[in-house]
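My questions all concern the structure below.
Every protein chain of the complex appears in place save one, which is left out.
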Amino acid sequence: MKRERKIAFVLIAAIVLLVISACTQGNNGNNESAVKQPDNSASEAQTGEAKPVKVNLFVGTSSTNGNLDTNWFTEYAEKTFNLDIKWSTVPNTDVATKQPLLLASGDYPSIFWGGQFTNEDLMKYGQQGVFVPLNELLQEHAPNVWNAIENTPALKQGVFAPDGNIYGLPFYNYCLHCYYSSKLWVYEPLLEEHGLSIPTTTEEFEQMLEVFKDNGILPLTGSIDGWNSDPTTFLMNAFVYNDGGNRLEVNNGQLEFAAIKDEWKEGLQYINRLYSKGLISSAAFTQTNDVLSQQAINHQVGVVPWGCMNCVVGADNMSDIVNWVTIPPLKGPDGVQYTAFGGNGVSGASFTITNKASEEEKIAIMKLLDFIWTPEGTTIANMGPEGEYWTKAKEGETGLTGMPALFDINFQPPTPFTWGWNQMGPIFQSEEWRNSIVAKSPFTPDGSGSEALLHYYTEKDYKGKQPAEVVPASIWIDPEKSQQYALLKTNLSTYVNQWTAEFIVGNKSIDKDWDSYVEGVQKLGLEEFLSITEEAMVSPFDTSSFQRDDAVVQNLESLQ
Amino acid sequence: MKPNPDIRKRVIRHWPLYAIIALPTAFLIVFSYWPMVGVQIAFRNFNPVQGIWNSPWVGLRQFELFLDSPYFWPLIKNTLTLSVYHLVVSIPCAIMLALALNEVKNVRFKKTVQMFTYAPYFISTVILVGMIQIMLSPTSGPLALIGEMLGNNNPPNVLASADSFSSVYVWSGIWQETGYGAIIYLAALAGVNPELYEAARIDGASRLQKIRYIDLPGISSTIIILMILSVGGLLSVGFEKVFLLQNNLNLSASEVISTYVYKVGLVNADFSFAAAIGLFNSLIGLILITAVNYCARRVSDSSLF
Partner (left out) sequence: MRQTTAIRESGTDRIFLFCVYAGLTLILVLVLYPLLFIVSSSFSSAAAVQGGKVWLLPVDFTLDGYRGVFQYNAVWTGFANSLLYTAGGTLLSVSLTVMMAYPLSRKEMFGRSVWIWAILFAMLFNGGLIPFYLVVRDLGMLNTPWAIIVPSALNIFSIIIAKTFFQTSLPRELYEAAQLDGCGDFRFLTRIALPLSKPILAVLTLWSAVGIWNSYFNALIFLNSQSLYPLQLILRQILVENKIDYTSMSAGLDPQRLAMMQNMETLLKYSLIVITTIPILLIYPFVQKYFVQGVMIGSVKE
């Protein structure tokens, strides 16, 4: 009896359900969908009581963001710029899944505030008219943004599509130490203990590793999922420029593939020699950060490749950070001394305006952007009102480069952070802004000076050692060729990654198998790959503005 | 050929069957077949703005791109190695666990073992791989400790070898899934007529013989159906676990179809390409299922169709 009733109930429930769904079809239960109801009332300032402009914003959030509707900066923006902001949120890790669905189904919002678009996406949607060109809007209503673009080469090179339109704005974050994130850290007490000094050449480096090994310390290791935690990137730069990714370099305006050059072969031979002597652990190519961290924390390893050492030792062992110092880029036997450079501009966009936005929406959001793209605007948008998580800098306080500071910011906001948007969306964290934040002392044991510490080592040891020209981050592949490009790139990188690792550990012989390796690369379509990339590259990126400044080094050293 | 009136009589007589199956059939049509028209993306160059019906038609081009890829055969080989190895090991392991549990008289022991072997299934892939990394680390961790105890200070780096990749992948999967996978066999064993056991006991059969002549035949149809169904997914080795276990040293064995498609998609989010490969996998799956089903029909009396 009971069983029958259950089944009957379910059948009825199911039928009712289907009926309800069918009836709500026209209603489209998606409350937060971005079908915008245009605000028809005139928003003239004269009337004083102009209705707020409704803007629908899509954003990828992190759990640190909390509830965006009640966020202080949301309310501030709404009051100041006469907006009524409706948020459509997605966890930022899954934006890449959800975005194409929204666009493909036609259910996209009027404005993507915090999306994740590649240059391909921008061209695709821009050319189809889904994304609106921003050039005129910026010039008329957001002059700060326009000027910033014009005056920041890294930005300028990134935002203009080949047809001259700007289809989106990126999140721009000037971070000097990030540009030189291929760093090698050595545990200083070990150097002192064994009477060694920081190596400057590949030979000295090898000798240092041998001393470590003889004394029971794991000389050099790495991990596969860290921030530039592959030791080969750093070491190869002593033979030929290695950008740690595409392995492309620009020589006299010509695009070249480093991984088949003789210099690369020499580099492989050096690394292979280190490996076969047991100076590099094979785990460097297989282990994850968890294991690497353990080794670093327990002082079992001498040299660690990583973008930020404090991330390796962990927040609870921060006082140990002063014991790790960087090794400057090594000089190879042929005098080559490069470091991998990541400051070659920005690519893609986080902010776009779609063809569903009304004129008022466009203008209103431009005004908001105009405010955010000023140093003060950046601070307020990120961290909320003055007095909570930031204050004005005091007389005499300086930033990282020694210039007078404007803001003293506490970068440890609680989670969830309800005051500001905390780097969400197209925020312009310019060099100027970065350098106007009060710098803490690099060597404080609680880790609050980590930014300064990293900046210090970068300026002291790495800045200026990059090649004069590199491939820009922003390249615009012709949509007709993008599929071919994707396949070529994937095939080439899989092949080179695999063979490089096998050469190093000795599974393949550098002497005997090098030629067939190079042949293999050619057969995979290297020529075509290079020509597509060259076409897509508007011009090489000029790195000449990145030179070592001794004054900055002195300044940071003097901070206590 | 049956004459028509008989069929009509059958249908009318058993009308409740058709009534019962109506609702799920509606679901099938709405949620499985209606979206299936989207499979044509595989024959087009899908553009989200133009949509499914208006994107340019390119015929078999997406398939050609995949089939002509220099990585095509290695991908197939790696994918099949993992899935066949997994299939061949996991089904017997689950069966053996179920049979073993079935023999245990002590109810508390039985329930405890069942409960704990079922738990690993819920560990996320990320944690599982993290644990594998720690356990198998050649420098720190249990493997290294054991190595030291045995006097070998340099235990092999299992994760660095392409040859051992499939074993790491499969056996960690066995650890994780066997308990959960045994459940269906336990349920099947519960359906075996206990009078058969009585008869066997009276005939003086040993436990092993009982397993061989009663338990196994009793669950044989379940085993066969599960095997047939598993064969359909041979090319669809999941992405996440392989991707996390992959590194440059084992890449020659660990690059499978799903990870390759992911990497290509990172550069150019191409729905058509992914759809074509998905269609290809499905076709192969269909062929394999039909083949295995045919064998099953010849060899036993239970089959899918």
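As written, the chain order gives the labels A and B, with residue 1 at the start of each chain.
The rule we apply is simple: a residue touches a chain if its C-beta (ideal position, glycine included) is under 8 Å from a C-beta of that chain, and two chains touch if they have at least 3 such contacts.
Model, not experiment: these values are computed from the prediction.
Chemist: Among B:Leu60, B:Val88 or B:Ile127, choose the residue that contacts the chain missing from this document, as touch is defined above.
Modeler: The missing chain is touched by B:Ile127.
Chemist: Have a look at B:Val49, B:Leu87 or B:Leu229 and name the one touching the chain we're not showing.
Modeler: Checking the options B:Val49, B:Leu87 or B:Leu229, the one contacting the hidden chain is B:Leu229.
Chemist: List every residue of chain A that touches the chain not included in the displayed model.
Modeler: Residues 3-4, 7, 10-11, 13-14, 17, 21-22, 24-33, 62-64, 88-94, 97-98, 100-101, 104-105, 107, 171, 173, 175, 177-178, 225-228, 290-291, 293-294, 297-298, 307-308, 310-311, 313-318, 342, 411-412, 415-416, 423, 429, 447-448, 450-451, 453-454 of chain A touch the chain that is not shown.
Chemist: What chain B residues would touch the chain not displayed?
Modeler: 7, 10-11, 13-14, 16-21, 23-25, 27-28, 30-39, 41, 48, 52, 97, 100-101, 103-104, 109, 111-124, 126-127, 130-131, 134, 140-141, 175, 179, 183-184, 186-195, 198, 201, 206-208, 221-222, 225-226, 229, 232, 271, 274-275, 278-279, 282, 285-286, 289, 302, 304-305
Everything that follows uses one rule, which is that only the chains that are shown with their structure count from here on.
Chemist: What does chain A use to touch chain B in their complex?
Modeler: 11, 14-15, 18, 96, 100, 103-104, 118, 120-121, 124-125, 128-130, 218, 221, 224, 281-283, 285-288, 290-291, 294-295, 300, 477, 482-483, 485-487, 489-491, 493-494, 497-498, 500-502, 505, 507, 523-524
Chemist: Which residues of chain B touch chain A in the complex?
Modeler: On the chain B side, the touching residues are 23, 26, 45, 47-51, 65, 69-71, 129-130, 133-134, 137-141, 157, 159-160, 247-252, 255, 260, 263-265, 267-271, 273.
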